[in-house]
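Just one protein chain is left out here, and the rest sit where they should.
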Amino acid sequence: MTSHSTNMRIKLPTICIILEVILIILFGVFVRYDKETDAKKWHAHHDHNGSEIENDFYYRYPSFQDVHVMIFIGFGFLMTFLKRYGFGSVAFNFLIASFALQWATLMQGFFHGMGSDGKIHIGIESMINADFCTGAVLISFGGILGKTSPVQLLVMAVFEVTLFAINEYIILNIVEAKDAGGSMTIHTFGAYFGLVVSRILYRPHLEKSRHREGSVYHSDLFAMIGTIYLWMFWPSFNSAITAHGDSQHRTVMNTYYSLAACTLATFALSSLLSEEGKLDMVHIQNASLAGGVAVGTAGEMMLTPFGSMIVGSLAGIISTLGYKFLTPILDSKLKIQDTCGIHNLHGMPGILGAIVGAITASMATHDIYGDGMANVFPLVSDGVVTASGQGVRQAIALAVALGFALIGGCVVGFIMKIPIFGSPNDTLCFEDQIYWEVPEEHHAAHEEMIAVATEEGTNA
Amino acid sequence: MTSHSTNMRIKLPTICIILEVILIILFGVFVRYDKETDAKKWHAHHDHNGSEIENDFYYRYPSFQDVHVMIFIGFGFLMTFLKRYGFGSVAFNFLIASFALQWATLMQGFFHGMGSDGKIHIGIESMINADFCTGAVLISFGGILGKTSPVQLLVMAVFEVTLFAINEYIILNIVEAKDAGGSMTIHTFGAYFGLVVSRILYRPHLEKSRHREGSVYHSDLFAMIGTIYLWMFWPSFNSAITAHGDSQHRTVMNTYYSLAACTLATFALSSLLSEEGKLDMVHIQNASLAGGVAVGTAGEMMLTPFGSMIVGSLAGIISTLGYKFLTPILDSKLKIQDTCGIHNLHGMPGILGAIVGAITASMATHDIYGDGMANVFPLVSDGVVTASGQGVRQAIALAVALGFALIGGCVVGFIMKIPIFGSPNDTLCFEDQIYWEVPEEHHAAHEEMIAVATEEGTNA
Partner (left out) sequence: MTSHSTNMRIKLPTICIILEVILIILFGVFVRYDKETDAKKWHAHHDHNGSEIENDFYYRYPSFQDVHVMIFIGFGFLMTFLKRYGFGSVAFNFLIASFALQWATLMQGFFHGMGSDGKIHIGIESMINADFCTGAVLISFGGILGKTSPVQLLVMAVFEVTLFAINEYIILNIVEAKDAGGSMTIHTFGAYFGLVVSRILYRPHLEKSRHREGSVYHSDLFAMIGTIYLWMFWPSFNSAITAHGDSQHRTVMNTYYSLAACTLATFALSSLLSEEGKLDMVHIQNASLAGGVAVGTAGEMMLTPFGSMIVGSLAGIISTLGYKFLTPILDSKLKIQDTCGIHNLHGMPGILGAIVGAITASMATHDIYGDGMANVFPLVSDGVVTASGQGVRQAIALAVALGFALIGGCVVGFIMKIPIFGSPNDTLCFEDQIYWEVPEEHHAAHEEMIAVATEEGTNA
């Protein structure tokens, strides 16, 4: 009974305040400006030949802002498709992202950004990485959307960010795989982590809330705002932390064509899979983005626009098929209730992206990359591994990401089940009124229903 | 009867898959990275003095992303004003733009981007040009919004993109006119092409769907998202492919002031033309953008902010008057059913922009432009033509654009009428339900009406 209390008056303020106080203390102790943000160091730092334009800010800030839009508008509005969970979608997204980006700064710093002075020195690239890590948490959020309390979400973020940073450290610094756009570190990890959490939090009586799981006409338009922003800015996402110059430029181009091809494939499949040939907004809102996920690893490589379009088309096909056939099976057979279909948008396309990355890496030659090899495959450039060896490392990285996601999601799922964190009962999922002051006209319509549902839940 | 079949189950997947396969094959054969996106070439390329910031990516990517937002959010949401065609507006926009940008890369490459090796070498400027070409298709889409099948739209895009590339080649490379923001190549061409198509596809019984041609309160707010994004980012549109340095900077500034002045003119006229002095959302959503169109040619020239404001004010006045007086006449007398009023937003302001460009060019002097003349008017700088000669070339370019639009639109309109491409009957225009799975509550409300309308249409 108490486990289903939806009153957050003590819990939510308490966890927010405790977390923020911890963040502030740890930032005070460990976080410092890096040489590009520090007034003294930048002005003492002369290898920029006297031009301020060589500050990394000018190379990466436009990409950062696009990523920022994807995190807060893209993910936030994509999830507003639910008819009565618009506030929770956009605003809990806002809350957990705001927390996660601060926590990620620390965790990524601890695991792979510590200077010799024991401090974490940060600049624009740290901010991009913090937003990336946040993206993984928001992907997982999509799998449990509407079925958790905001306190549970913050708890998940605390642990998922930590695991993300360790996983990322292993993949990038130990395995030394490449994954600039995060097909493995962000999408595969975030999706399978979220799916396992969703499995652990399985709700046997969710059918009592299913009538609220759909969209209304205008909520689908709000969701399209999220979709289109994610789609447009995905080239910035994949290129945000690749090497300056041709690498950023090429990654943008590969992602652009992959997404365009993916969109056509998605429309084709969506129509084909409907008896009346009618398009389904769920597919358009989600599967058309799979092309961005699927070039998250290979985007910076010499994949060519042609190769990117093949990958994008495949991603769109796989993703749409997943929404049509796999999601119902996951639900009924595996007891994974995946609200947003993150398995179709991030899971399978993430794995596809990892495989494409491994293949593309194993085909790298000095004839194709020239001196650019040093940026894209430094180990190959230095003669430490062959191209095939790099391909193997990419495959290992995928296994690491999956392992971290499955085990991590399992542990964190059980932590989230601890009753003190609260959780709506099965009759009150996908409903804003339990956590929000909802404007009256909406309230009036559902007031009675909620009263009844609460009653039921309490007695359940 | 079959010509009015709205079932897209075979047609839409077929055309999408055929087109994407063709695109992939042609990209594989013809498209290559250019020297700024290719790992080997960029690193072998030393005229950037060793600084990665000289990669064209850093000069143009922020502008590109703004253009991208205009194409997908701007055009897409501007058209969501229709009460029951929000899905079709934003998502068909998404579909045809995703196709058109790939096809445009090829067509623009074939007609004016082929290297000596018979390959098309692409970078950020190609992507901007592809988005520009897509913009022309979306303008035409606005003229026939709600009255065509998605298959017809893709067919239109195939031909319109091709004609766009030829027209652009003649204007920029043969006539050697300047048109960086596309007053002629994009707006005039796209608008008159769309108007002719709309004329060919004239629907004598469209009054049966007129009750669906209006807006509802929130659909007008969705449309304002489109308007404001187009308005804000128009400076990026006009400057995206102008010369580096002062040219990009000046074009942004001219466009900024033109649009601001246009907005005041639009509010003034909208109120003045209403008996009760009430403002009309149609005017605000559309005519306030005419100032961007009207400086699409002259924006990079030394038009001055003062000149830009005069042009913007004129554009706002002409455009609002067009919505009030001309649109009804085009409909009743010329049988042009222009859903979004593209004649007012893109047609007349495009011609105005071409004329302003011709006048401004003919007034160019070395005293005003200095060494910058080489960027803005290379022919004048090289002494090939006088300033007046350049002005004449600008006028010729307008005639070319109009010619291509009128003849091309006529031919393509008849192709689009081929019954196999499908088309809703006159009673089912402006209605999402024929192509989309629409959420239930909306469905319920109109289910019966649609059933009746379909019946009627079948018997018509």
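The first chain written gets the first letter, and so on, giving A and B; residue counts start at 1 in each chain.
We adopt the following convention: a residue touches a chain if its C-beta (ideal position, glycine included) is under 8 Å from a C-beta of that chain, and two chains touch if they have at least 3 such contacts.
On a predicted model such as this, the values are computed, not experimentally measured, just so you know.
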| item | value |
| --- | --- |
| Residue in contact with the excluded chain [from B:22, B:225 or B:334] | B:225 |
| Residue numbers in chain B that touch the chain omitted from display | 49, 53-54, 58-59, 62-63, 66, 83, 214-221, 224-225, 228-229, 231-233, 236, 243-250, 252-253, 256-257, 259-261, 263-265, 267-269, 271-272, 274-281, 284, 288, 302, 304-306, 309-310, 313, 367-373, 375-376 |
| Contact set of chain A toward the excluded chain (per top definition) | 7-13, 16-17, 19-20, 23-24, 27-28, 31-33, 36-44, 51-53, 55-58, 61-62, 65, 68-69, 72-73, 76-77, 80, 86-87, 90-91, 94-95, 98-99, 101-102, 105, 122-124, 127, 150, 218, 222, 225, 435-442 |
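Assume only the chains that are shown with their structure count from here on.
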| item | value |
| --- | --- |
| Geometric centre distance via CA averages, chain B-chain A, whole Å | 33 |
